[in-house]
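Accompanying notes for the structure given below.
Omission of a single protein chain aside, the complex is shown with its protein chains in their original locations.
What follows is subunit A.
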Amino acid sequence: MLRYMVRRILATIPVMVVVAIFVFSLLYFAPGDPAAIIAGDQATAEDIALIRESLGLDRPFLVRFGEWSWNILNGDLGTSIFTGLPITHLIAQRIEPTLSLTVLTLVFAILVAVPLGVLAAWKAGTWVDSAVMIFAVLGFSVPIFVVGYILAWLMALQLGWLPVQGYRSIGDGLWPWFRSLILPSISLGCVYIALIARITRSTVVEVLRQDYIRTARAKGLAQMPTLFIHGLRNAAVPIVTVIGIGFAMLISGTVVTESVFALPGLGRLTIDAILHRDYPVIQALVLIFSFAYVLVNLAVDLAYTLFDPRIRY
């Protein structure tokens, strides 16, 4: 077990390297010259060349990649072209809202989606099932910003229950922090809930046909413990898998959500960096998001053995 975990963790290293190469190349080959952007509109060709040389942009791909990787390993993500600040500094400033938003949404989505999916599976073929599935289709097809604006308009502007926009740091108290994240989490969570609920439903429907469910009922177990102890436990692997895969949607969703609700997080930083063609920042952010995705899926892989004793590596 421990050996497997270590092996699995080591196996993520090549994945991360490939991700790093990909992220680096993406912007290396992207159109637009960072040197020209820095130099501004009035710059001459010589000015641009000079800047390019001073930034080391004229050196070969491998040399630049090697240097970039080495710096990252030493905790240096580079310097923002636009602000001139170290990128680690920029990210440290912005990470709290994003982390809060994703973690809260993740927890909230799982807590809503899994029982919803189990309920739909249990009541498969009835109106309850249809209602849940219609909700899932809607949640999947309505864009985050639409949900976000509708919620903000209703809950904040009309009813005045929740703040319209903005982020309160967790340092200001748990309740203000939580309040500031309710609407963003719901907006961001819709797609995720839809995805998890659907997978939960279809997996649990399959599980409920199994003989051991009948055995559990024959023992005198009530519906709910049968569903949640015997049913859900057996459905856990596909559900956890989709939670891991769907995490990518969550990450891309934060970019939109942070804009709609004016949360000063990494998503906003990403948009600003793209608008300013702040290449080193974009690189660093894409890299961080990718690593987060890889790590979440590592956690998912490790969770398998927890849920299913038959899985042994």
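Observations
Note that contacts are C-beta pairs under 8 Å (C-beta built on N, C-alpha and C of every residue); 3 or more make two chains touch, one makes a residue touch a chain; residues count from 1.
The rule is simple: contacts and distances are computed from a predicted model.
Considering only "FAD-dependent oxidoreductase", "Putative aliphatic sulfonates transport permease protein SsuC", "Fe-S cluster assembly ATPase SufC" or "Peptide ABC transporter ATP-binding protein", the record for the omitted chain gives "Peptide ABC transporter ATP-binding protein", by its UniProt protein name. Taking the complete complex into account, A:220 is the one of A:60, A:75 or A:220 that touches the chain left out. Among A:234, A:270 or A:283, the one in contact with the hidden chain is A:234. Contact with the chain not shown here comes from a single listed residue; of A:22, A:145, A:161 or A:212, that residue is A:212. Shown as candidates are A:76, A:272 or A:308; the residue that touches the absent chain is A:308.
Counting the whole complex, the residues of subunit A in touch with the unshown chain are 125-126, 210-212, 214-223, 229-230, 233-234, 236, 307-310.
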